[in-house]
Structure formats: C-alpha cells, structure tokens
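Removed: one protein chain of the complex. Kept in place: all other protein chains.
Here is chain A:
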Amino acid sequence: MSADPQMLAFEADCQLFTGCGFNAPGLHTFMYEPLFTVGGFEFDKPMLLAFVSSLVVVGFFWAAFSKPKVVPGKLQMVGEAGYDFVRRGVVYEIIGKKDGEKYVPLMVSLFFFIWIMNLWSIIPVAQFPVTSLIAYPAGLALLGYFLWVGLTFKKHGFVGGWKNITGYNKELGPILPLVVVLEFFSNLVIRPFTHAVRLFANMFAGHLLIVMFTVASWYLLNGIGVLYAGTSFLLVMVMIVFELFIQAVQAYVFVLLASSYIQGALSEHH
C-alpha cells in the first residue's frame, strides 16, 4: 500500500501470479489529490495543466507573432499555417469571410487551447488530457452557447430569436407544435450538452484505454505473462498514435460546431 493510487492509478507490487487481482483503472483514474490548497480552494494537476496550456499557446504565438515580418521566419510560418487553418479552414468556410472575421480570434484561441489540453494525454509526466474532465469542455461549450443565444436574439429580435431557435415555420402545419418542442430541446438544452460531451467523452475514453493497457502491461509482466504484456504495450503505442490524431480532430470538431452554431444564429433562415 505504498503507492498512492491517486498518482499512479495502480499498485506497483500487484502483478499476475502474485495472488493479486487486476485493479482496473476507472473513474478514480481521473481524480487527483490537490497539489496545494489556497483558502479552501484545491489546486490540482489538471488545473496546473490547464494553465500550462495557456502558457504554451500564448508562448508559442508570442514567439511566432509578437514581432511578425512580411517575409516570415520558420516559427512565424508555422504559426501562420495554424492560424490560417482555423481562419480559412473553419471560420471562413462555415460563417463566411464577412461575418466570420469577428469570431476568428475566438475560434483560433479555442482550437489551440483545446488541442494543447488534449495533447497532455501523451506527453510524459503530464499524461492526462485536461478535457477528460467535463468541467473544462463544459466551460468552453457554455461560452459558445451564450454567444449563440446572445447573437440569435440580437440578430432576430425577441420573437424572431425564438422562431430561429424553435425552427418555427407555418408551412409545417399540424406537426408544427412537435417540431417547435423538439427543436427547443434539441437546440437550447441538448446542444450545449452534446457539444461539451463529444469532446469530453472522446478524451475520457482515450485516456482510459491508454491507462488500461499501460496498467495491464505492468500487471502482466510476470512469468509467462510477458507475452501478454508485450501485446498490451504494443496497444499502448498504437493508442498513443491514435490519440494524437483524435486530439487534433476533437479540437477541430469543437471549433467547427461552435462556428456552425454562430453561423446558425447569424443566418436569416433557420
């Protein structure tokens, strides 16, 4: 009982053939003891990682864009590529150049912040995707949600805003009430939830799988179990590569959805 389950997620002396059952990683894998406590506020590792994410994103863009040149250096070129990817690839595509320009900084910030928070999953020592805690994606999804609702009413007025949200359309006839109710729940209640959960669940599941195979690799590493341990470790490697891909994709999807919600608020027709 020497190892802290909160820090290691498993016990180092518990292995196959030692009479010890496999201690599968579960929800407790996502719980952290506070690193320190300030006036009752518990500051834990994911919070630290969130701030380090800010530092990384700001630091990178500071290095790339603080003294930009017309003929760019290498770092600026990389920064521009990332910036252009979100600006052209997402915002201009979804919202359009004229309306979208205003939301480019928000989307660029969202994309890189989320991506780096996801990326911690496979960075040694960090090894934890901050977005696998629902609060982090939820906060960002709420930002997008409030922006969407605010824009809808600002653009269409009170009645028009409600019509936009509920998909009100007289031509629907008798099924209009059903559509209105469904759209109301779908847009106003379920949408922010799915927006946050999509990111959260992907990162949660990915992290759980990596931890599972990592723990299993150690657990099986005893006697004949070495063969199984090798397979398990191979899967860890595969999962890490796969996660690298998923982390970027989920950050992209999150920003894509946020942009499409804003586009929905700005468009004339629902």
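Criterion: a residue touches a chain if its C-beta (ideal position, glycine included) is under 8 Å from a C-beta of that chain, and two chains touch if they have at least 3 such contacts; residues count from 1.
The definition used in the following text is that contacts and distances are computed from a predicted model.
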Protein name as given in UniProt for the chain not displayed, "Protoheme IX farnesyltransferase", "Phosphonate transport system ATP-binding protein", "ATP synthase subunit b" or "RNA polymerase sigma factor, sigma-70 family": "ATP synthase subunit b"
Any idea which of A:78, A:147, A:197 or A:221 touches the chain not displayed? A:197
Touching the hidden chain in the complete assembly: which of A:12, A:27 or A:125 does that? A:27
Provide the residue numbers of chain A that touch the chain removed from this figure. 1, 5-6, 11, 14, 20-21, 23, 26-28, 30-31, 41-42, 46-47, 50-51, 53-54, 57-58, 61-62, 64-66, 68-70, 72, 76, 79-80, 83, 104-106, 108-110, 112-113, 130, 133-136, 138-140, 143, 197, 200, 204
